[in-house]
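One chain of protein is taken out of this complex; the other chains stay put.
Take a look at subunit A:
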Amino acid sequence: MMRFLLLFSRQGKLRLQKWFTPMSEREKKKIIRDMTTMVLARQPRSCNFLHWKDLKVIYKRYASLYFCLAIENQENELIALEVIHRYVELLDKYFGNVCELDIIFNFEKAYFILDEFLIGGEIQETSKQMVNRSIEASDMLQEDDISEWYEVELFG
């Protein structure tokens, strides 16, 4: 099971945080601090896996943005790395050539995508098409709420 996912910039600014298990504010702050210092201190071309307490931290850098995913000890590190990559692909498909600014200004969208992809610390849907379809269907919802058409699109 995954425990948390953090996105932060090269300067250590948090861009997105998702906690899959209940955690106090103090713990969260400590983890964010630990993660940024640990990950930012890594040399290029070193291993993408780290130990933190009893968890394993898998991180990957995409341009100026670090994706940092903590998993439980018995989980598979390589697949966690691919979880990160698939998330980036999903963001890319949604935003079209995603960049850090897209995530900064539309972070709620990034959360929506994440919620369709992972839930409660487990993979929910791995298909790019499916995730995108459900996000777009929700995006199209109108105030007056005549969404039947989109539902057909999404669920049909």
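Here, contacts are C-beta pairs under 8 Å (C-beta built on N, C-alpha and C of every residue); 3 or more make two chains touch, one makes a residue touch a chain; residues count from 1.
The definition used in the following text is that contacts and distances are computed from a predicted model.
The complex appears with one chain absent; UniProt names that chain "AP-4 complex subunit epsilon" among the candidates "VPS33B late endosome and lysosome associated", "serine C-palmitoyltransferase", "TRASH domain-containing protein" or "AP-4 complex subunit epsilon". On the side of subunit A, touch with the chain left out of the figure occurs at residues 9, 14-17, 19-20, 22-23, 25, 29, 32, 43, 45-54, 62-65, 76-79, 81-82, 85-86, 88-89, 92, 95-102, 104-109, 111-112, 115-116, 119-120, 122-127, 129-130, 134, 137-138, 141-145, 147, 151, 154-155.
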